[in-house]
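Showing subunit A:
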Amino acid sequence: MKVALFIPCYVDQFYPAVGLATARVLERFGCQVVFPEEQTCCGQPMANAGFAGEAEPLARRFLDVFRGYEAIVCPSGSCTSMVRNHYHGLVGGDPRYPAVRAATYELCEFLIDVLKIGRVQGRFPKRVGLHQSCHGLRELRLGSGSERNVAAFNKVGLLLQSLEGLQLVSLTRPDECCGFGGTFAVNEEAISCLMGRDRIADHVRAGAEVVTGTDVSCLMHLEGLARRSKTPLAFRHVAEILAEAMGASAAREERP
Partner candidate 1 sequence: MASREEILAALRGAAVPAQPLPAEPPAAAVRYPDPVARLADAVRAVGGGMVRTPSAAELAREVAALAGRVHATRIVSEVPEAGGGTLRLTEVADPHDLEGVQLAVLPGAFAVAETGAVWLPTAAFRHRGVFVIAEHLALVVRADAIVNDMHEAYARLRFDGPGFGVFIDGPSKTADIEQALVIGAHGPRSCTVFVVG
Partner candidate 2 sequence: MTSPGHAVPAARFAANEERAHWHDGALWLVRQKRDRMAGELPEWEELRERAARIKAHTCSRLAEYLEAFEREATSRGAKVHWARDADEHNRIVHGILAERGITRLVKSKSMLTEECHLNPYLIARGIEVVDTDLGERIVQLAGEPPSHIVLPAIHKKKEEIGELFHRTIGTEAGASDPTYLTGAARIHLREKFLAAQAGLTGVNFAVAETGGVVVCTNEGNADMGTSFPPVHIACMGVEKLVPRLEDLSVFIRLLARSATGQPITTYTSHFHGPMAGGELHVVIVDNGRSRLLADEAFRGALACIRCGACMNTCPVFRRSGGHSYGWTIPGPIGSVLAPGRDPAAHYSLPFASSLCGSCDDVCPVKIPLHDHLLERRRQLVAAPARGLLGKRFTMRVARMVLGSRALYELGGRVARLFLRHGPRWLLYGPWNVWGRQRELPPAPVRTFRDAWRTRGTGHG
């Protein structure tokens, strides 16, 4: 199956290993992966800050770049949700939108729901804390969440737990927000950081060695706090864990 990679702007610029790991994982599962080079940004930072006018041209650009692909896969729950759940207010009238929307997936949900992968063959013998990023969890419903009384499921957890040796640690608050929230991270810096430090403390208390999730934005915020406080936690995007476990990562691309 041909898959177009939708690599969030901040992944492209600051966490290229995540993009490469995403491509490798998809290729390992038999996908032909292409990267439409004209892509830049889905417009989420503007849209979330209320600047719909500034987000609209970027949304239209997204449709220009990604139209015609049967699958558009993104290693970010929030960027995926932007396209699936928040583009209707910006480009809802555009005839290209329905098809692009239907084709856009976050990586884990693509593996499970489209490629029907229930388990990943690979080894990752570490204690792993899963940070369930909010947009992925509550907008894409990657998991059932702690608030609702629905049958429990966790797509990201399912993939991770299928890896040999991986222990998912038990957090006291499995889906509390990390406090990144886009411009919130700067506008409400004090609360943002307190929220992030509390998440880190939860992972440390639970015995995590590696903290993972579907969104590098959350991990970037948590890692920033952890490094400043010299907390010995490693941060890896789910794609990186899957790629490494499957032996699909080139040593040079791995992060320290």
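Please note the rule applied: contacts are C-beta pairs under 8 Å (C-beta built on N, C-alpha and C of every residue); 3 or more make two chains touch, one makes a residue touch a chain; residues count from 1.
With respect to how the candidates were assembled, all candidates are chains of the complex that A comes from, given by their letters.
It should be emphasised that the depicted structure is a prediction, and the values quoted were computed from it without experimental measurement.
Trainee: Only one of 1 or 2 touches subunit A in this complex; which?
Mentor: Answer for subunit A: candidate 2.
Trainee: Can you list the subunit A residues touching candidate 2 in their complex?
Mentor: Against candidate 2, subunit A makes touches at 7, 9-16, 18-20, 23, 33-38, 40-41, 43, 45-55, 57-58, 61, 86, 134-135, 137-139, 145-150, 173, 175-177, 179-198, 220-221, 223-225, 227-228, 253, 255.
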